[in-house]
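Heads up, one of the protein chains got dropped from this complex, but the rest are sitting where they should.
On to subunit A.
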């Protein structure tokens, strides 16, 4: 067994990067086949292979860290930088959609009736389900912080309770938002209002689902004793992501739901 004179992680050769790239090819060309030739087969194949690669790649990272001990403080520092940079890139992604919203809403064109919301659009009441959704996400931010404190204090029972509650709140948000989408009196095809509303809130909802799944994986790992009170970066990364999702919602709520109504 070779010994290393440094604290970095020299990974074993892995098939997941190239298979992941191929899966991305299948997913994107699958979208084209679906849009232009009405065939979802390639897209389904792409989504399944993406899911398989994700599962195995992250499974391997858990093996490398929890079971093989490769995540030294140096490695962890790199992972922290990586997660922070990734979340920053996601913030810029959402910034673009907010730009689009303000571009159209600050100076509404004559085609919209010179007003925002445009003529004929009945916006959702921000004091109803959207306000409930705001309280749900704020509460989930509190419960995820409670979970973190419980982990650092080695309180297993409370950590599991708090993280479970966080996941449930995330699912509740998604269910309510799905119902709102179904019941909304306007659709994505309703001009620039519909486009900006559904693309911005839609991508946010996708991030809520991703964040919920990340937290769920952390819950399963927490139950399986993977985290210690001083080393639980996977959980911290999930918590950072979750707070980011919460903040994006607050911006969405204030600008699109409230100011934009």
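Structural remarks
By our rule, contacts are C-beta pairs under 8 Å (C-beta built on N, C-alpha and C of every residue); 3 or more make two chains touch, one makes a residue touch a chain; residues count from 1.
In this text, contacts and distances are computed from a predicted model.
Not every chain of the complex appears here, and the one that does not is recorded in UniProt as "Cytochrome c oxidase subunit 7A2, mitochondrial", selected from "Cytochrome c oxidase subunit 7A2, mitochondrial", "V-type proton ATPase subunit F", "Replication protein A3" or "FAD-dependent oxidoreductase domain-containing protein 2".
From the options A:12, A:111 or A:153, the residue with contact to the chain not on display is A:12.
If you put the hidden chain back, the residue from A:100, A:223 or A:247 that touches it is A:223.
For subunit A, the list of residues touching the undisplayed chain reads 1, 11-16, 19, 22-23, 25-26, 29-30, 33, 36-37, 42, 45-46, 48-49, 52-53, 56, 60, 63-64, 66-69, 156-157, 160-161, 164, 223-226.
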